[in-house]
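Every protein chain but one is kept in place in this view of the complex.
When the chains are written out, they are named A and B in that same order, and each has its own residue count from 1.
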Amino acid sequence: MKRISATSTLGLAALALAWAGAAGAAETIKIGVNEPLTGAVAASGNYVTDGARIAADEINAKGGLLGKKVELVIDDNKSNPTEAVAVAEKLIVRDKVPVMMGAWSSTYTLAVMPKLMEYGVPMVVETSSSGKITVSGNPWIFRISPTSEMEARAFSGLADKFGIKKADFLVVNNDWGRGAGAAFAKMLKGKGIAVGVTETMDAGAQDLSAQLAKIKASGADTVFLTTGVEQITLVLKQAKALGIKARIITTGGSSAPNQLIAQAGSAANGSYHILFFAPWFPQSAPNPGVAQHFVDEWNKRGLNFAGLTEGFRGYDGIMTIAAGIRAAGKAEPDAIRKALWGVHVKGVNGNISFIKQGPAGKESGQNVPNVYVVEIKGGKVILPKL
Amino acid sequence: MSRALGLAWLALLVTLPAWMDDPYCLHVLIVTGIFVIAAMSLNLLLGYTGQLSLGHVAFFGIGAYTSALLSLGFDLDVGGGRTLLVGPHPVWLAMLGGVAVAGLFGWVIGRLSFKVRGAYFVIVTISFAEVVRLVALNWIDLTQGPMALNAIPPLSVSIPGLWELTFYKKVPNYYVVLAVAAFSYLIIRRLVRSRAGRAMVALKENEPLAASVGIDVTHYLVVAAVVSAAMAGAAGVLYAHYVRIIDPDVFLFIYTVTMVIMVITGGKGTLAGPVVGGLVFGIVPEVLRELAAPEVQWIVYGALMILIVFFLPRGIVPAVTGLWARITARPPLVERRPAE
Partner (left out) sequence: MGELLQHVVNALILGGTYALLGIGLTLIFGIMGVVNFTHGELYTFGAYMMVLFAMVLGVNFFVALGLAIVLGVAMGAAVEIALLRPMRGADIDTTMLVMIGAWIIMQNSEQWVWSGVAKSVSSPFPDEPLVIGPVSLSWLRLFVMGAAIALIVGAHLFIHRSRLGKAMRATFQDRDTAALMGVDIDAVHTATFALGSGLAAAAGALLGPVFVVTPTMGNLAALKAFAIVILGGLGNFTGAALGGFILAFVEELGAGYISSGYRDTMGFMLIILVLLFKPTGLFARAERIG
């Protein structure tokens, strides 16, 4: 019975702590950042967040937004959709952010979307590629990254130049991988190119020899690979070890080719990568000044060069949000939402603006970005000669 | 006196939304409450019958997935070109289904424990949880695998066709969790103080002796396992309909470890232990979020666990109780055996 008094005391203390911890706010404009900083796709999440920080610092150096400093509230969704939802809830309810950016993988973004509807907070989607995101009638979503369909369409011309006769797919087992596999398969079939096997892999799987053995036996000349950079490294190494001769083309833009060269060594040679920013050739970007400036700032901070291919997403995302806040005139979710429809941002990838997508009356915003293809040859990244 | 304290404590919790309306605070308390229910259920197996079931999160997750699937409806290709079609069910019915299925698996584990004991039992239970996780991850047709089960309907009660009350907001969810927690507490208290409870403790203390005195060891183990699993399943059900999304990571071993930490540090084999442990380990991480990186926090919890096992082997609650008893200079009600 004395136990209950023990419970009371401790419980009260715990509650008091919680109450104290929940208090407190400062006079800044907060932007939420919901990214995977640990877990299976941590490399990418960290690159995107680094890019976001560069953008925020640049804005603050120029005087901030609406007279106040920009504060990024960065939270780790641990490469997990349930955690992404918890992070979104925390950012909205506890930190009271009027807008956020996230959540990297299509699965996490799809998971977060109901929360955006529930609380009425807009989110700029910087990486996710599943078509479902912008057509499910969620007016709080604004995506600057391309859908897998757009990627496949942009690649369509190159399929002929590569001379692909039969292609296999090796994709990560989630909305992103499966969506990309489906979109590219549809595009290939539309051109009369044969599709071989489609193998999936768990995001955290390290031993892919079983899938690769099947791909080797299928006789395809090309393998489309869609997954995070850590797993691409594993696939390249293991494919080489198994003596697979098919050319590997990665999709999704998260392949960080320099990281592949560093970690997979010569196994990376001969692979092709679809990207949305080519930091080796910033002058060929639609806004060369912005691109060069971003690359310089990234290098000045001593960040890993390999991360530029993804870091720009965070940069463009925050810049887009900033433009929305400026146009809205206040840091208020619905005002920002309305304002985002009218923004024109000169981003690293290109010019960013939103078109309507999805069911009438509940459209989401979608940007039409640029797509690049590079090749790794002799330990270097080059523009392929096709 | 203790009755009054208990009621005062309850009153505090019941009136809490009135004086603390920060929705994030409520959110933390709701999730903590769910974990407390799970910890209490683990305490029944771990603390009272002495079975180290380290696969406990499996029941939590099974309850969650079952309830979610029943309330969402699903179709399953059962081979031979036929499909099993299960339509969406009212949430309260789905919840009962979740609890029942979890309890069923508890029965299976309970029967298994008759065959293997000690370290082998630990390994079997861990393996069981891992298998369930891998099945949830790979059986995409049913569980959506890593794509997660999304848009799970919120908690609601209904009379079919007549009336429905849905709990969208935090405050009603808080009360539902509080009610289930209180109810679970009472069930465990009842069970522990009954003949069955005494038999379970006898089982933990000295199994061969208990058996020789005529206590049906298997029977009581199974009872404990079923109740424990069903309760963990109930916690899982609440989780599924509050968070409204679940993915196979809910079966990760780390969540079992969290529950174990709550029970052990709070005090296994005591009624209040898992409650205290649950509150502490549910709320402290939130408070510390600003101050320390999550890895550092976990290192502290690990160290805390080791220290408690070394110095306070029966947990916080018995230690504080003992201290309180010494301070008030009254002998403890029951002679406790000295700590090992």
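Heads up, the rule we're going with is that contacts are C-beta pairs under 8 Å (C-beta built on N, C-alpha and C of every residue); 3 or more make two chains touch, one makes a residue touch a chain.
Remember, it's a predicted structure, so these values are computed and weren't measured experimentally.
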From A:34, A:107, A:263 or A:287, residue that would touch the chain that is not displayed: A:263
Option from A:194, A:217 or A:355 whose C-beta touches the chain left out: A:217
Residue touching the undisplayed chain, where the options are B:123, B:213 or B:323: B:123
Residue among B:154, B:172, B:285 or B:313 touching the omitted chain: B:313
Absent-chain contact - pick from B:257, B:288 or B:325: B:257
Interface with the undisplayed chain - residues on subunit A: 37-39, 42-43, 46, 173, 199-202, 205-207, 209-211, 213-214, 216-217, 230, 233-234, 237, 240-243, 262-267
Absent-chain interface as seen on subunit B, which is shown: 46, 50, 52, 112, 115-116, 118-120, 122-124, 126-128, 130-131, 134-135, 137-138, 253, 257, 260, 264, 293, 295-296, 298-299, 301-306, 309-310, 313, 340
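Rule of thumb we're sticking to: only the chains that are shown with their structure count from here on.
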Centroid spacing, where centroids are CA-atom means, of subunit A and subunit B in whole angstrom: 36
Residues of subunit A that touch subunit B when the two form their complex: 1-12, 14-15, 17-22, 76, 80-83, 85-86, 89-90, 93-94, 107, 110-111, 114, 173-175, 202-203
Complex contact set, residues of subunit B against subunit A: 1-3, 5-6, 8-9, 12, 16, 20, 22-25, 27-29, 137-138, 140, 145-148, 150-151, 243-247, 249-250, 270-272, 275-276, 279-280, 283-284, 286-287, 289-290, 294, 316-317, 320-321, 324-325, 328, 333
